[in-house]
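Okay, so here's the structure we're looking at.
With one protein chain held back, the other chains of the complex are shown just where they sit.
Now for chain A:
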């Protein structure tokens, strides 16, 4: 078995570990299925898969409470599944069908759920960051104790609006956690080639925002860091930055020439750092679960994902009348 640099020692129950395994596996299998449907021409446009990064949202969702908010970029399928949105509705949006979360109008990059406090799904790199501060502003205004998880990438971290937002969030002590999902690449540009100093988590220092780097391939480490950040925000101390070091196994989107990194680099990450394998090892070595238990989970997930794909294929195409609805709030 491959060796790992980090071995988390957090106390965690067997049930919780199993839940992590299940939640991460759901994202992975869902994304694999989405990749297949894309290949079959059932999904169009650019479709950005989350494979490899599963531990980030699953760990952070474990630190969230009911009513907390989340907002992210176009690489959003994992976030939606992790916050409990229905896989059927997500997959049907990918196929642009009536049963999709946005009635087929939004597609992969544009989905929302009021019920799960998920505020999108945004196609413009970095644009969600000030929105996240606005969500936190509303919570602080209402004094409701909620926090907002604002996710963005290492590439997005070079957008100017991120720093305007950092300043306001610190100035107004907004309960927002800036989660930088550093998967080392922005499309074909590696972080070294785009970023003047490697430690993105330190970029809040000038504004007085605490930040830390987290091993994003270790769901337990992510959860622990998330809990710390949440506690900071809820206590009224203002924003917190988590730079979560992760890796995407697939191309930037489904049309990625993959010329900017080697196969070996990807292979090495998969073999040595895979977050799902990590939890699987913990479960088996700690005798928290047997191979059969895990097989049962695999089977359950397969069922959920197959159902989602069936739903997404059979949900009707949207009626053209839908074109003219939702343009304005009242029409």
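One rule holds in what follows: a contact is a pair of C-beta atoms (placed from the backbone, for glycine too) under 8 Å apart; a residue touches a chain by one contact, two chains touch by 3 or more; residues count from 1.
Everything that follows uses one rule, which is that contacts and distances are computed from a predicted model.
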Protein name, per the UniProt record, of whichever chain is missing from view ("Leucine/isoleucine/valine transporter permease subunit", "Cysteine desulfurase", "Heme chaperone HemW" or "Pyruvate dehydrogenase E1 component beta subunit"): "Pyruvate dehydrogenase E1 component beta subunit"
Option touching the unshown chain, where A:52, A:89 or A:123 are the choices: A:123
Sole contact to the chain not displayed, among A:72, A:86 or A:159: A:159
Option touching the unshown chain, where A:12, A:186 or A:241 are the choices: A:186
Identified contact with the non-displayed chain, of A:40, A:296 or A:323: A:323
Touch list for chain A against the chain that is not drawn: 43-46, 93, 96-97, 102, 104-110, 122-127, 155-156, 158-161, 186-189, 193-195, 255, 257, 259-260, 317-318, 320, 322-324, 327
